[in-house]
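Just passing along the structure, written as structure tokens.
Note that one protein chain of the assembly has been removed; the remaining protein chains are unaltered in position.
And now, subunit A:
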Amino acid sequence: MAARRNNPSGIVPTIQNIVSTVDLDCVLDLNHIALHSRNSEYFPKRFSAVIMRIKDPKTTALIFASGKMVCTGAKTEAQSKLAARKFARIIQKLGFPAKFRDFRIQNIVASCDVQFTIRLEKFACTSHGAFSTYEPELFPGLIYRMKQPKLVLLIFVSGNVVIAGAKKRDDFYTAFDNIYPVLAEFKK
């Protein structure tokens, strides 16, 4: 794993959720899967996929008839891959020739606390206003769409920051390093 770069504040964002996709490369019979597994739900009228959950790692998977699968809820990349493999194993045991193709992490959500309150109105008025959307009536946090790396940060008055849209761990470390000095400027 890449070395963790810290900025002078010593704060490191913690990952809350990882969403990944994998292709099982075979057509699946969702009814069969739903009937023969204990931990799944399938309501075709509501949503055309089986929703399956496993206890360890505590994750949820959406399994589609085309053989594609979405795995959510893991806290690290390794756990996400492990969980996806476990789901694939379950599908295999049910009798489908499942493979493990194209495992990709699509989205990583992380959060952290900068330990000071932030003046959001000032933030939105400055040169960073082009990237920010702050609409206190609609949502109490400022939505900052960073261009490089391309992800979204939700910045709250309390100092909590949520980073979403990263594909790699390094992305959100970079993003946090970029945003920390800017936030420090607008400390209350």
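Everything that follows uses one rule, which is that a residue touches a chain if its C-beta (ideal position, glycine included) is under 8 Å from a C-beta of that chain, and two chains touch if they have at least 3 such contacts; residues count from 1.
Everything that follows uses one rule, which is that contacts and distances are computed from a predicted model.
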Name under which UniProt lists the unshown chain, selected from "Sorting and assembly machinery component 50 homolog A", "Syntaxin-73", "Auxin-responsive protein" or "TFIIB-type domain-containing protein": "TFIIB-type domain-containing protein"
Listed residues A:I63, A:A88, A:A110 or A:A124, member touching the removed chain: A:A124
Selected residue (touches chain absent from view) among A:I51, A:V157 or A:V182: A:V157
Touching residue (missing chain; options A:D29, A:D102 or A:E135): A:E135
Touch residues of subunit A, complete complex, unshown partner: 117, 120-121, 124-125, 130, 133-138, 140, 157-158, 188
